[in-house]
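Every protein chain but one is kept in place in this view of the complex.
Up next is subunit A:
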Amino acid sequence: MIEIKGLRKTYGAKGRRDPQVVAVDGVDLSVGEGDVFGVLGRSGAGKSTLLRCVNMLERPDAGTVSVGGVELTTLNGRRLRAARHGIGMIHQHFALLSSRTVAGNVAFALEVTGVPRAERRTRVAELLDLVGLSERAGAYPGQLSGGQKQRVGIARALAARPKVLLSDEATSALDPETTDSILRLLLDLNRRLGLTILLITHEMTVVKRICRSAAVMRDGRFVESGAVTDLLHRPESELARDLFPLDPFAELPGQTVVDVSVSGEDADIPLLTEVARTLDVDVRVLSGSVETLAAGRAGRWRLAVPGDGAAVIHHLRSRGAVVAVAEASS
């Protein structure tokens, strides 16, 4: 649904003395139809720039961006505006019109897309119902809570019936419960409308709750990207480390420490008791957990096993787990 190849964007005007900033430095990204793709990264990594290049709010210096099969980098004027109707966007600070009511904000999106006046009223009602905000139709944004404002933002983004939704830190200004309700809404929209979502976040809960794919961005590049469950199985994955942090440990004489990751149905077989019983060894969990993610059941443990652990590792691998020997922190 979204195909990005070799995307590059630099800031710092030509001829000026301030150094050039390479905000996005050659990113390839492919988001499948109906996928929820999360981009993670520190502040300044280039996440917002990447997202703003998807609907040409920023013109990339190089690379191609196509959404729903339409190449956007070469579009201008009316054709670009038409393409933008198919791409909804929600913003961290909501970006609502303070001079219009909730209904007026949604109606604005319909005016922009050229929906005739007669149809607007029913569409506004539909959209407000979709985001659960019908009662507040006449309120001004200044009278709403953060969560309610973001619901307006979402209703507005969906006005033109887009296939794609872009979200730049849509929940970072909200408290955990409100974040939860907004995430539930997004997931619901993804399922009911088949909406493809590309989102930016720095919150692990967002990835856990709604992302099926993810990428970690640093200094304008993707350092890893793919299905969340695949990334979890890479021992060096930063995403795995952040989603399932494992505690550091000191050298254990006569024992080997291994990191084990499991996903899907494998996460729910009684793997540890099974290996202990079958091989008649003691397995100690140093840290780790199993959780239900949007991408499926998944878990990671750090285990201490006797000796070189070869038999245990072999057994765990035969049952679908990914196992790597861990290094003690000195």
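Convention: a residue touches a chain if its C-beta (ideal position, glycine included) is under 8 Å from a C-beta of that chain, and two chains touch if they have at least 3 such contacts; residues count from 1.
Going forward, contacts and distances are computed from a predicted model.
Per the UniProt record, the chain missing from the shown structure is "ABC transporter permease", taken from the list "RNA polymerase sigma factor", "Branched-chain amino acid transport system ATP-binding protein", "ABC transporter permease" or "Hydroxymethylglutaryl-CoA synthase". Here one chain is not drawn; of A:70, A:112, A:223 or A:324, the residue touching it is A:112.
Listed residues A:24, A:89, A:217 or A:275: the one in touch with the omitted chain is A:89. Among A:99, A:145 or A:273, the one in contact with the hidden chain is A:99.
Taking the whole complex into account, subunit A touches the unshown chain at residues 52, 55, 57, 80-85, 87, 89, 91, 93, 95-100, 108-109, 111-113, 140-143, 156, 159-160, 166.
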